[in-house]
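Removed from the display is one protein chain of the complex; every other protein chain stays in position.
For clarity, chains are labelled A, B, C, D, E, F and G in written order, and residue numbers in each chain start from 1.
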Amino acid sequence: MIEQSVVHKYLRKNKKFPHIWCPGCGHGVIMGSLLRAIDKMGVDRNNVAVISGIGCSSRTPTYLDFNTLHTTHGRALAFATGVKLARPDMLVIVVMGDGDAVGIGGNHFIHAARRNMDLKVVVYNNNIYGMTGGQASPTTPSGKKATTARYGNIERSFDICDLARSTGANYVARATSYHVKQLENYIYKSFNKKGFTVVEAVTHCPTTYGRLNSLKEPVAGMEFQKNNFIMKNLWDKLSDEEKQVKFPMGEFVDVDKEGFVTKYLNLIESVRQGD
Amino acid sequence: MIEQSVVHKYLRKNKKFPHIWCPGCGHGVIMGSLLRAIDKMGVDRNNVAVISGIGCSSRTPTYLDFNTLHTTHGRALAFATGVKLARPDMLVIVVMGDGDAVGIGGNHFIHAARRNMDLKVVVYNNNIYGMTGGQASPTTPSGKKATTARYGNIERSFDICDLARSTGANYVARATSYHVKQLENYIYKSFNKKGFTVVEAVTHCPTTYGRLNSLKEPVAGMEFQKNNFIMKNLWDKLSDEEKQVKFPMGEFVDVDKEGFVTKYLNLIESVRQGD
Amino acid sequence: MKKKRVEIRLSGSGGQGLILGGVILAEAAAIYDGKNATQSQSYGPEARGGASKSEVIISDEEILFPKTENIDVLLCLTQQSCDSYVCGLEKDRLLVVDSFYVKSLPKDYTNVISIPFTEIARDEFKTPMVVNIIAIGAISEMTGSVSKQAMEKAVLSRVPKGTEELNKKALHRGIELAKQYKK
Amino acid sequence: MKKKRVEIRLSGSGGQGLILGGVILAEAAAIYDGKNATQSQSYGPEARGGASKSEVIISDEEILFPKTENIDVLLCLTQQSCDSYVCGLEKDRLLVVDSFYVKSLPKDYTNVISIPFTEIARDEFKTPMVVNIIAIGAISEMTGSVSKQAMEKAVLSRVPKGTEELNKKALHRGIELAKQYKK
Amino acid sequence: MIKLLQGNEACAYAALAAGVRFFAGYPITPSTEIAEIMSMELPKRGGKFIQMEDELASMAAIIGGSLGGLKSMTATSGPGLSLMQENIGYASITETPTLIVNVQRGGPSTGLPTMPSQSDIMAAKWGSHGDHPIIVTYPHTVPEIYNETIRSVYLSEKYRVPVILLLDEVIGHMREKIEIPDENTIEKFDRKVPTVPNDWFFPFEGNLEGVPPFASFGEGYRYHVTGLVHDVDGFPTSKHSQIERFMNRLIGKIDNNVNDILKWEEYNMEDAEYAILAAGCIARTARDTIKVLREKGIKIGLIRPVTIWPFMEQPLINATKKIKKLFVPELNLGMLSLEANRVLKGKLEVCPYNKINGEIIYPSELEKFIEEEI
Amino acid sequence: MIKLLQGNEACAYAALAAGVRFFAGYPITPSTEIAEIMSMELPKRGGKFIQMEDELASMAAIIGGSLGGLKSMTATSGPGLSLMQENIGYASITETPTLIVNVQRGGPSTGLPTMPSQSDIMAAKWGSHGDHPIIVTYPHTVPEIYNETIRSVYLSEKYRVPVILLLDEVIGHMREKIEIPDENTIEKFDRKVPTVPNDWFFPFEGNLEGVPPFASFGEGYRYHVTGLVHDVDGFPTSKHSQIERFMNRLIGKIDNNVNDILKWEEYNMEDAEYAILAAGCIARTARDTIKVLREKGIKIGLIRPVTIWPFMEQPLINATKKIKKLFVPELNLGMLSLEANRVLKGKLEVCPYNKINGEIIYPSELEKFIEEEI
Amino acid sequence: MGKKISFYEKWCKGCGICAAFCPKKCITMDENTNKPVWNEDECIQCGFCELRCPDFAIVVKKKGEK
Partner (left out) sequence: MGKKISFYEKWCKGCGICAAFCPKKCITMDENTNKPVWNEDECIQCGFCELRCPDFAIVVKKKGEK
């Protein structure tokens, strides 16, 4: 008999597989980590919503047997804000690509963080616009190629974790599709917190970013992660030159400021008591 | 004979005065500082553009005898990006209200900073939406009142300078309409730099923020600034409680990373040389 | 002055409470006198700090066209508002001005009454806050479009707690003034 | 096969170079043979990694309707593409498949040619890269819609520098195959 | 209870009475009062208010709120409406009930923020890209704003469609007498919910009226919602037959139920030889004008759409059967008049009267225009 | 030079040939190739390309670039068009020449991103709130895309108006034979610049055609540009007479110059008894259909708008004088057919044929439809 | 106005800022007109009233200027 993993429990298996992602695309790996983290939560799946924008990564909800919402490009957090306010008890997970989250969706990102809105964000960061075929995203590293940056990207890139931190998230962490156990662990930890949380899941897009930047083989993308992402405490000790070529991962923020939803529910209480 | 100040030189005096701002509104004070800084630059006024979004503060360009552009709410930086790329030699100044800059316009703000786009930003921060009559803005302090936050604002507020710093501006400073000489000085310094620069000009809106928060008299708003804004180095030494009620001002960032315009002009050079 | 539709324009500067004044007039007519009434006001940045206006239409019939078309009475509490808003008034209609603030009267108007609202508020009531109530008291009486009882109820339901007596007095002082200055 | 309008569909998997193949066919006809030609391809996420197609219309006249309506030849280099795209082909039209990848042939097709493109590329040319060129060589010959000279020019103008000879050979090998397998 | 309320106030209180429990918005003149009232009143009723970072987010948030089970609305004006268009289309294709109040001001762009205009009529219908279903209502008095707000919420929930309630600046900002009904007398209506278990549930399969029952998130129906064209199961499709079935139902929902959705009023049309077609504040001008013209012996009446989209095609044809000329006064360059021309197919002459100077049309000028044209 | 180019490629190269030197955009299927080419080619010509953070910013940036003196464009598709609407209105009211290429895909919302559709025709005209002038062009072959791109840039500069170039996914993504003219043979056109000194200059005072001369920023004319309704001096006004004068000129610019702006083609109309009205890729279907029908002895022709807004009112009336029936096949639920009905006022029957399943209309089905209807 | 101060009365909106923050307290607001009045003898021409006037209604002559 063929075995099932915990992941398979949550897949809309009969309808939607194999999924549309390219061979070796890291998005599937992240989705797996996400599902294992949800499973660990032991919540009723009717009480889980998975919400996304538009992009390859944003196809995630399609495959999952929860309340799923595939919105418009960049706006997932705004939709999710409505869902969460209507259903304060629901675990509202928002998955977005890097372009979706901090490109077109950047304003919703910083405002959701500022409000400390109780949403659990997982950003699938492949440093490029995958779905549309490889244009530069706000996380494409300087100098790297994209179909709209054939001469090498002259823009600087956002550090998604730093943006989340500086605008007020309660929990911020980064892992990669290679570091799959850490990834699952961070996602799980974020689900256990209130307020706005962000896990940046670094991934690889062999088809666009890879093709343009000599990482065409799926394995090469994961090799890169394996060799260049190191834990924050170790990274901090690197020389400045080394810091240019290596990337830190780990947990960057872990605080417990009161989130918008809690504050609003308190407001209702106090208004209704007439004070 | 009635004397003229340097400021009067740049005003569209015959057409547009007195301006529409309320009695005692701090926006006029900031506009004065801005004009003195421009005057000090000694540039040809044909080579200066002043661009704004929508709001009371964004009426500034109307009054000034430069190339002036009053755009749509929140989008001033995007328009200015186009102007600057078309006219790389022009001094392109962008004035915005707090709502305009980091409310609806937040995404353009962080992306212009990320690109280090060569724009000189002055944010008139009155902690409220003045033009529409006093709704909460992303800089309205927690607990303060606004017409959409009658029970006290439950959201946290952005620190505009910190947002500019963390997203990559070359120069970031803050002063108030009371500290008018510092303000002029910071604006002037920002004009002398390349890349993205932000001066946050803290100001007061007696009509809306003031009316709702016991600072109805224009003088009261300026008194507040006088008593509560202190230089960064002194503020740093305060106790944590004191830091809650006092605000730092001064220069927060002063670096010289290469801006987008310089990089693009270099790109043109190198492409044309065929390498 | 007994007409089916009466149009009143109250004008002054931003802080003088004329919007509330208009609302009270309209509520008196609509809620307490059982007539129809509308109230509207000037909006927008241009109004900021400068002249402001509040318009009331009172009618026994349904009010359809929602703007003033033939103003019956114009009240001006400041010179600036008088200069800005007099243009809407036919030369033979009633113009009521504050004698303290409006010094230069518009030309050719044949039916002008100048009343020291501001001074009365200051001298008799010791507060400029009641100038709007005095003024609408006078206007209500002059137009005869709202009953005294209705005005009283409307004022009391709208003014801040603790100021009821003061405002009631101010209302009656206004009504009195109207009689006194009536031509 | 001599028709005014010839419609060719090339199908396979994403990496097999069939879009370029279609472009070369169309350019040969349009630029070097002075005919009219269009080329289009499947787009979109559904195509990702899976079956992909490239369509070429060649005609002596102006090509108006821009899509294929009556496909004359279908090339399938993979089983998946064969399963997906055969539906557009009438039963009596020409179906050309790769004998290595396409094992289960669709039913009722009367005009099927199975050619070992992949194996030839691998064995004779030592690279799977030329499979598309071999294939279009064969197709061009089978349809007779493009001249050999035009095909050669088109191939040479499109393939990467340094691979000209290799690809020219592959083209000719394809043309030869067509003759060999012609029914 | 008799009150004197602004149109904007009436709209907010009516929404609360209709059961709206979620408001997300961004301030803009001349609609802001609606948000301000909702921010005060919603928490008292356990509802939620949030001021979003912009109008795109506001529209997105109310779709989320609605999917979460709350009757949801936003309020804006021209520039905000333009910004909401993408997500209005999303509400259309995902069939998420939402109410968008648009208090019109002068356009284009920032235009004339404090002046009346009726120039968003076309944008309300056609603004979002692609064919999409939408209902637009347009009341003309403060009491009618109250009723139409309730009806708009109702239509939106019944047909699972975004409804745009168009208001005029003039009426939004005018205080007028209104008798507010007891909240208990207001008809309660709730979403039709599925009656089958999760496994049998096809979330986008229409009922007889073409409308699928609505399962809110969190109620045990774990289905998929997407802005891609989808099949009855909610999943994206690229099959032509499924696309066609879906689009036909989506649009058919409105087209096949026009009789239920349409609302209009006729005044003095019984014996009329001439007619005016007018909506919103201009219908008020028209009625005053008609009074005067009738006194002069001119037999003229008014046809006033209350549901403005879908357009009252058949009712207009019927009402104008004996009419010689149709006058269409509007605060725009001709929008209703385009529709009238299209629908009436030359059967009678359509005379537009367009005013775009920031002022409403006076009865006297309309009277003069009509007299000259007759 | 003869080439085989995709429609999107032809558009990009034509824009470069027309002198476009600034492109700001945001990727979206099926328009992205245009941005990709511009990012490669502009720096070679000293021009500037920037990928903005979204479509709102893209539209804003090209307005800025245009005011700065560069011919400027963007390219997008449905969802992006919706997001651009606010700033398209801004370009209209500030009279800033800009070219917006919209490669249509299936809507509403995310819809059918890779399938053809013609459902943005109405959104292109009415999408932005408020009355606003706009020109929309709609080519149907790759060579025509080349020419119409150049003409669109020209119209936009001449009339100081945003021009939307509508493309069909099918043609945007199809390679077709095109003879590219030598860049030197392409007519050069430059903005009309003011000829008076700064002090005398009224930046928004129209010339004979109603169009003001255009001073780019930095050329010594320090004037004010605003999205508020403004007077000839560029400053906001709330005077009704000034508002009216401004709006009339703004719209009149287009209305009074339709003859110059309109472009359409007639095929086989000389002896036609029946006609097809079709645009873009469907005009190609129609021509193939006409061939077949004519062979069968049916006298039928085609009327094809190239300028689609303003609509070809008079030309359509003229062309259909002897026509018995007008067939209007479209990849939407009826947009051109609404216009035809409005314009023709019942003078002849308009038969729409609408297809919305993500496929283009085949000649065979159109043939069948027409034969049944005749 | 006097030797030290030029005052554009028409532009002044009477906010009182000039008076409140004059380091020498030499400006008073006229009760009736609600406009500032200078005691020029006390004025040290520091310029702050000019810099802080939101309505550009004040010009302070530079010291030494006539």
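Structure notes:
The definition used in the following text is that a contact is a pair of C-beta atoms (placed from the backbone, for glycine too) under 8 Å apart; a residue touches a chain by one contact, two chains touch by 3 or more.
All figures in this text were calculated on a predicted structure; none of them were measured in a lab.
Taking every chain of the complex into account, the omitted one touches A. Within the full complex, the residue among A:Ile54, A:Ile110 or A:Val180 touching the omitted chain is A:Val180. In the complete assembly, the contact with the undisplayed chain comes from A:Gly32, out of A:Gly32, A:Gly105 or A:Gly168. Seen from chain A, the chain kept out of the figure touches residues 2-5, 7-8, 11, 17-19, 21-29, 32-33, 177-178, 180-181, 184, 206, 217-219, 222-223, 226.
Basically, only the chains that are shown with their structure count from here on.
Farthest chain from chain A (centres taken as the mean of C-alpha atoms): C. Chain B and chain D have Cα centroids separated by 61 Å. Separating the centre of chain B from that of chain C, both taken as means of CA atoms, is a distance of 42 Å. With centres set at the average Cα position, the gap from chain D to chain F is 36 Å. In chain D, 44-46 are the positions where the chain touches two or more neighbouring chains simultaneously. Residue positions 29, 43, 53-54, 56, 79, 86, 90, 109-110, 113, 226-228, 238 of chain E each touch two or more of the other chains.
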